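Every protein chain except one is present and positioned as in the full complex.
Chains here go by letter, A, B and C, matching the order in which they are written, and residues are numbered from 1 within each.
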């Protein structure tokens, strides 16, 4: 067996631009307030081709625990403000009609964020149709859950294109479940972008692009990572194994060889790492692989086994419920000037 | 006050053609087997304008209790056969592509028959797209739950027209909840027609027509009455009051002035009726009104009170579940020659 | 046929004490603020036997439209305050342990208020078991949805008694769907009582008593009427027919014999009524019947027909969702001093 294994150059997928760009890149601005971090990435041509994401703005709102009421209120307000800014930047007018689309499968919990949010959107388009006398400050809004190809048999982008061509909204907002590279970001990040949705997004269902290029109207996408691939957890764990063993080595205590459940363990070990010689010692050939190659190898094994698995937090049902409340409420408040509260 | 009250000519709505045509009409054929009655009405121009329903075939399958497994199996087989006949009569070819649409609101139990059925439809269109090698005898089928205008803001017929124009199916099957004139028919009748869906169908949500005229492809509609208007229960009860009092009069027993819960009470009193003089005596002016005028008066009072009520059996959640199983299974079996069982 | 029909003395059921007591009774106090009316009835021995309800306090909170956010916030605050008062009056201590029970069937929308509320209750009893260090101001709370006899096969009161005997809470709060006499009160009234739940409550499922007498701990019951019997709608309509015809007679306009959809129609006709001679003229023998006899006759006919129907507003699914939010939130806030917000 050779020391180096050739692999397909197949990366584990992420929909999050923050996971792909170097934090020190000059086009990234980050600010934190009340434990909520807003990262704005202006992806231009060069980075775009490098990371395989469309040119445009990517705003990432990071937080800790959305099931806490106060955090939820604050994150909701931040999302509302960022949404208003992006609408303004796109020069969308106060009376411009909006179609909101919730992607995903309502019968599969981690993929149900889109359809659940749609259920909580205040629709008004039909009121304008019935009656020209709708209260000032209320925008014409319609909403759609197109389902997934596995349950409709129809390409989701085809359904959206057909409806857009028929009812001619002025802009689109799309909500979707995303996949992340790291379990640390699952249910803890909202990504907002003016670039729409690109092929291969979501949790394993390839779809055609839903964007300005295709629909000829602005497309704002709001997404939350709700799962990681099973390959991710394997890779994350192996990496933490290195940190863990390095930490043990550095904090060696003859009387207590085992450590478990340190307070703030994650933080403590985060900055420990083995050097490459040590990695080789601990994990042999695998330890020597570059990050990308290690991931690809794990993915190859899991794919070959035909495991169609997802890794998700145990409390996912409850979290998705709360995330859809938050997103629907922020959209309702951002779209209608005169809305009071829902 | 005058003896006769003038009324708007506003009838209580029914979607069931059998409730509108005289049973002795020569264009109606009825046969009963295993307690299931199949009534086939060929509605031609003259009757069409008289009853306000489109020209075409209306097949009504009547049964007693769908929650019984054996009845359900039999009714399912009957629906499958009638569906195959109507497909044949419309000269739809074995490889013709079908789009199935479930109308209604999944969040409102009596209106959820359409979307619930869609969840159980076997879709295959995407398999043809991915792979030309689909098993022989499997037809290309796609499925859609467009929602209701109250939750999408979009005219439902617009969504359907947009999708049909985009994906170009060869024919449509639509499933919908209906309204009936009589509580006796609620959840006990399936209506099958080649005429599609017309404005004002369903349980109170007006929609534009969904038919061959609009879509230029055959539209088969399958509907089940799941509610009656509250005016219906009032009117039915008053009519049964007449029968009840007439029965009491005819079966007068000095020793037992009250009757309750006779076996087969409904059958026993069905053929009793008061003559018009007696009706007047019992119910005064109201008793003298023609059936249509009495209904209209009741409807007027209820409408004026702004009551947006429905009358439905207490076990509706369970029955709708079973009806959607039955309809989905019959459609799956009728559309695919090679399907085994679901 | 005789003029007078003897009937079983079987009344249409109501769970609402306000529907049974004369408004002018000296034991009833009523106050209205912000369109919310709080009626406090102190039912003593004499009235108790007269109306067939247990001796105790019955507080009725009446409002208009719970789907409106602001109304919901206000009603929630009122319920919380009334709940606190009743807890104080029962001399329940701040550390007393509470078991909350949601009666009803989660699979039948109008009967799902109890179980849905339970899903939103903050339970804490297990935290006390795990850890003596629970935050001050947090009470020990547990919660239970015992289901209905039709789905468990077990008498619901037996389940509750068994659990109470085992885990020994200091007091009970029970949430249930109720039946009302008038469609005007459906989803528009919350009844709060210190008397528990008595046989025959709910929407047609007889249950044994759940009260202090049986459980030997205080039992507070919170109920909302979510349906009326179909007999109620028939009777209400006949009564409104009288008012309607009386109004027409009094506002007779030769040029416009039909009235429909007057603004505030209900209010306008409310105080119109026919005298008994006119009633007889309009509705014959039926018109002559005393209110109680008329109801009983209608009930007899419907019962004989074996119709197991309910009458409920079309938007019931949405309203029940909002009512359960409101009730759970009020209970959470009333039970825990230190709770912030959910």
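What to note about this one:
Assume contacts are C-beta pairs under 8 Å (C-beta built on N, C-alpha and C of every residue); 3 or more make two chains touch, one makes a residue touch a chain.
Keep in mind that what you see is a predicted model, and the values were worked out from it rather than measured.
Of the listed residues A:79, A:167 or A:183, the one in contact with the hidden chain in the full complex is A:183. Touching the chain that is not shown, out of C:155, C:288 or C:325: C:155 (per the contact rule at the top).
For the chain missing from the display, the contacting residue among C:56, C:76, C:110 or C:147 is C:147, taking the whole complex into account. Interface with the hidden chain, as seen from chain A, comprises residues 1, 5-8, 107-109, 183, 203-204, 230-231, 233-234, 237-238, 240-241, 244-245, 248-249, 252, 257-262, 265-266, 269, 278, 280-287, 297-298, 300-318. One chain is missing from the display, and on chain C it is touched by residues 107, 118-119, 123-127, 129, 140-145, 147, 149-155, 158-159, 161-163, 165-167.
Quick note on the criterion: only the chains that are shown with their structure count from here on.
Relative to chain C, the chain whose mean Cα position lies farthest away is A.
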